[in-house]
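Working notes, beginning with the structure itself.
Of the protein chains in this complex, all but one are displayed in their positions.
Up next is chain A:
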């Protein structure tokens, strides 16, 4: 018979699950768990400076490793501060287990100090959530939470644990086995056969790849399918890196800020093979006018994504890697000379314009200069806004999980804590965080965490002293009525970083910006690289609000 407190049991179960790093912030209702954590020899705690930071640090670890990672927060404001990071994980299907302290069971519902119904609040933004009512339940709930987070389409799970459940003593015979993912549904063989038939018969097929291919670890199969069947391949924001950008079949990113040729090629396609993507409005524009002549083959592990936005002619529910393994031998080798030469001519007629590539002080030039120094081994995170789209357009992604960005939820403040999480998960790699001055200020307190941990995170701050994408829209679509998008004050970010104990370099004043950049990126530990960007530089091309993808402006 094993006997321990609920808090100790949680720790043992996390250790047995293979968790080695937990990000969080303690507080009254989770102190028993922190007391147990202080005695753990296996789990290291990273003290964030805001619970949202802790949530994003866990996300950063999970986005790099592909397995569920853990964050802790206390009850009330601690728990509500986690919500944005949880919602972000939900929309990008990131496996994560958030553990929150709660007021004691008998005080739930009494408006107790720091009480919040975090269970009720996180129903719409989690894959599943639990309010634990006894320490014995933990034996079931903790493994279940991990199993749910990583099975099928991954996602966040929240476990709310009242303080008295953490201190309650529980006796049991044996630890439950660590959770493993449920088996994914096997794709219907008839549908796979039919998908192969459509691919073999198509004249102008396009492969449309989403983040599901990253989650499934199916990058190799994607490239193999594209090469075998001669499929030009476009990737969503979430899938960048699945096919190397310089692969001859790569069309880069599609959608709102994709290259013109990508959207034109999609327009002409007669078959769209959608793998682990969900026809998001930023990717497809006006749904009815997206690939209007194409039949659709849709492969997804989540059955509710099939036929959701567009009806598929062949819908296959299964793990995309496994389905592609079954599909590959049924697909004929095709050179598709005529279609691919047409694709090639559209590519050369409507290329992605990246002006200023030679100037490391311009937005595209800075992105490429960073890439040329840190190479393919680095992990790249971004915040949300213009800098994010410029990085998506100009950074040469060549491997999955190289690129961590807030796609579905678009959370400003994502970049820095996710970079910290990534650096914790893969300390051998350099982590570059592209950020803007608007986003950076939204989780800037995590500079303290970064300095404390001394991680190899290089922050590249593109500073136009405004909410650039808002400014861009107001300039283009709101009659130039610029409001609440330009900052009047201009903080000195290098001094702020210095105040936190992080050195920096200002490319604005550097004699030789390229040399300064190389030096900053090559040194050990954290560094802030600051570059002023012209506010009038916009993200182009762009599909205007409500437009079809072929109605792009600029670029």
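Structural remarks
Keep this in mind: a residue touches a chain if its C-beta (ideal position, glycine included) is under 8 Å from a C-beta of that chain, and two chains touch if they have at least 3 such contacts; residues count from 1.
Following the convention adopted for this analysis, contacts and distances are computed from a predicted model.
The protein name that UniProt records for the chain not on display, among "NADH:ubiquinone reductase (Na(+)-transporting) subunit D", "acetolactate synthase", "Ribose transport system permease protein RbsC" or "ABC transporter ATP-binding protein", is "acetolactate synthase".
Across A:22, A:256, A:275 or A:461, the residue that sits in touch with the chain not pictured is A:256.
Within the full complex, the residue among A:329, A:479, A:524 or A:545 touching the omitted chain is A:545. Among A:28, A:244 or A:303, only A:303 touches the chain left out of the display.
Only one of the listed residues, A:128, A:313, A:399 or A:514, touches the absent chain: A:128. Among A:14, A:61, A:148 or A:170, the one in contact with the hidden chain is A:148. Interface with the hidden chain, as seen from chain A, comprises residues 119-120, 123-124, 127-129, 131, 148, 256, 281-282, 302-304, 307-308, 384, 410, 469, 473, 477, 544-546.
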